[in-house]
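In this view, the complex is presented without one of its protein chains, the others remaining in place.
Here is subunit A:
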Amino acid sequence: MAILDYTLEELHERLVNGELSSVQIIEAVYDKIDETEANVGAFLALNKEEALKHARMVDENGIDPNNILSGLPIGIKDNIVTKGLTTTAASKMLEDFVPVYDATVVEKLAKAGMVSIGKLNMDEFAMGGSTENSAFKVTRNPWDLSKVPGGSSGGSAAAVAAGQVPVSLGSDTGGSIREPAAFTGIVGMKPTYGRVSRYGLIAFGSSLDQIGPFSRTVKDNALVLNAISGYDQRDSTSYKGETPDFTDGIEKGVKGMRIGVPKEYFNEDAKEKGIVDSVRAALKKYEELGAEIVEVSLPHSKYGIPAYYIIASSEASSNLQRFDGIRYGYRADNVNSLEELYVKSRSEGFGLEVKRRIMLGTFSLSAGFYDAHFKKAAQARTLIRQDFEKVFEEVDFLVAPTTTTTAFDIGGKIEDPLAMYMADILTVPVNLAGVPSVSIPCGFSNNMPVGMQLIGKHFDEQTLYRAAYAYEQATDFHKQRPNFKGGK
């Protein structure tokens, strides 16, 4: 077995018994990136020198058998700030921006001893579902290089699916972890809002954004969430309650659990048949494992997309006001006044999709439209949240497809923003409600991976990991690997 086929636990065992050193693992990562990156295009910046220095230090200090992540590699989405390492959010606006501090999650990973490999491509400012909105490069799906990896965390997903890194961090505002995880056949967790500090995450929709892990296995995912969760006084929305060990009881199975199947997530005519079939087969598997399947209803689901695009865009229009060309970021040349400096810097620095969202958000918040747009969307959000609260009185978690289609062709939707927005229909309600959801691989349709999402109660990621693990152990979708050129 190659070094990078191992799980985090398997790598850790080999570090402890001396079979591998951290330097060997980190070198294997960069070798793999050298070999595959021309095809995959996942990374915007590499941190090789620092990473090897860090690995040598871990090896010299000796591996702590109780610190399972020490000396192991991780990739970071490029909207998470890293001190001294260029952080662009895939925008021309931040092309040369070098942060002067680390995000809390980056600090926490460093404390756990993880080695930061580099920064991963994404849709500009996390706006998009295909990573095609990156100002810098195209990221390809390792399962079929002519297809998108999903987005906005497309680089984070492609890097893990291609076997460049065992785990990575992404962010999810309306599906940006779960959709790329589904498209690339891996595990992606959007934790409960407040579970992970957003300090140092370049803000998009502040009431929706959450950072979460990508991995090939469920347990690896839980191990990374363990490391990044917890209260942070620098994020006033972070959760003060306890952080459990997310691997605790992960092997307990689903016997006796009640699984809700929201009918609105299955009744779409527009859904790819292979996806519905795969998820229905997974539900059968859960039944065999002793769970009870109950049909439930989330009646306000169809208002998720309009409510989400108003709220996320409104928050974005406010958050992105900070990019004014003054203190950092792109600054336009040949301007004669301060006003012109603002307008030109923003108009030249932002890409088209970002401008669309700023315009929609500004419109929704403007005089005369606030009540019909922003206020109405906030009320719809309440109804959507209440839908979830109501069904969770009866069931332990929900199962649904993550996406309506498998990964689409590069260039296939980029000219049609509305079609791109509608593709988020199954993921945005979760962000509006603030509940956790993990997407795991559950089959193939048209030779591309299919993802199903498990949706849980607020702060009950543990049940999701337990149920995801039970399914994973009973199937072998997580063991399948893409066979792309430069891959195996």
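Rule of thumb we're sticking to: contacts are C-beta pairs under 8 Å (C-beta built on N, C-alpha and C of every residue); 3 or more make two chains touch, one makes a residue touch a chain; residues count from 1.
Everything below uses one rule, namely that contacts and distances are computed from a predicted model.
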Hidden subunit of the complex - UniProt protein name among "Carbon-monoxide dehydrogenase large subunit", "Ech hydrogenase subunit B", "NADH-quinone oxidoreductase subunit N" or "Aspartyl/glutamyl-tRNA(Asn/Gln) amidotransferase subunit C" = "Aspartyl/glutamyl-tRNA(Asn/Gln) amidotransferase subunit C"
Among A:H12, A:K119, A:R216 or A:H300, choose the residue that contacts the chain missing from this document, as touch is defined above.
-> A:H300
Option touching the unshown chain, where A:N39, A:N67, A:S207 or A:T404 are the choices = A:S207
Which one touches the absent chain: A:V16, A:M57, A:V335 or A:A474?
-> A:V335
Mind listing the subunit A residues that contact the chain we can't see here?
-> 96-98, 100-101, 193-194, 206-208, 231, 233-234, 236-241, 300, 303, 305-307, 309-310, 317, 321, 324-329, 331, 335-344, 346-347, 350, 355-356, 358-360, 362-364, 366, 372-373, 375-383, 385, 417-418, 421, 432, 434, 458
